[in-house]
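Sharing a structure with you now.
For this depiction, one protein chain was excluded, whereas all remaining protein chains were kept in their positions.
Up next is chain A:
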Amino acid sequence: MLQYTIRRLISIIPVMLVVSIIVFMIVHLTPGNPAYLILGEDSSKEAVQQLEEQLGLNQPIVIQFFDWVTNVFKGDLGESVYSSEPVLSIILDRIGPTFSVMLVSMIFTLVIAIPIAIFVVWKRQTVLDPLFISASLLGASIPEFWFAMLLVLGLGVSIPIFPVAGYIPIAEGFLPWLHHLILPAFVLATVEIGLISRMLRDGMLEAVNQDYTKTARAKGIKESAVLMKHVFANALIPTTTVIGVTIAGLLGGTVIIETIFTIPGIGQLLIDSIHRRDYPVIQGVVLFIAVIYVIINLLVDLLYGLLDPRIRYD
């Protein structure tokens, strides 16, 4: 297990290298010159040239890339061309809000999706099942930005239960923190609830007719125990994949949500940096997201080993 984990961690490096090449190229091939943007449209050619030299932008792109990668390996993501702050500290400043939204929405997802799926499987021969299928499809396909605005209008403006925007760090109080996160997290969770509950239902329906379920029933244990223990444990294996992909997907979803709810997280940082052509920050953020993605994938794979004893990593 340890060996496997280490091997997997090492295998992150080539992935990161490819990701960084792509990111670097896309960022640098996008039209727009940061020096212009920083100095303003009316700046003189000399001033622009001087700034480009200072930022290293006049070097051939391959050399720029090489410099950047070597620094990244040393743990230095560079400095923002906009604020001159180190990129790493900018990202670390913004992690809190993003992770908070992700965490709360993941909790929403699991707390809502799992009981729903179990209940629907329990009542599988009733009208509840087709109703659930429609509802989960609706949840999975609802556009986040639209649903977010609808919720803000409904629960933020018409009936002002929740704040319409903003973020309060957890250090300033748990309840205000949660209060501000409920709407954005719920919007993010809607899609995930639809996906995960559907996946879990399908997995459970398959397990419900397996021979081992029959063995469990023949033991004389309660139907609810059969479902929640024997059937659920088996359905969780395929569902874990979806949960893993979902967590990674949340990171993408936060870009929209953070913009709508003005939450100062990674997503907003990315959008702002793209507007400013702040190359080092864009590269840093994308690389950071890629690392998280790969780590979540690794965690999911390790989790498999715990959920399914037939899988062993050695």
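Please note the rule applied: a contact is a pair of C-beta atoms (placed from the backbone, for glycine too) under 8 Å apart; a residue touches a chain by one contact, two chains touch by 3 or more; residues count from 1.
Basically, contacts and distances are computed from a predicted model.
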{"item": "Which of \"Deoxyribose-phosphate aldolase\", \"Multicomponent K+:H+ antiporter subunit A\", \"ABC transporter ATP-binding protein\" or \"Transketolase\" matches, in UniProt, the chain that is not displayed", "value": "\"ABC transporter ATP-binding protein\""}
{"item": "Hidden partner chain, touching residue among A:11, A:215 or A:262", "value": "A:215"}
{"item": "Contacts of chain A with the absent chain, listed as residue ranges", "value": "125, 209-212, 214-223, 230, 233-234, 237, 307-310"}
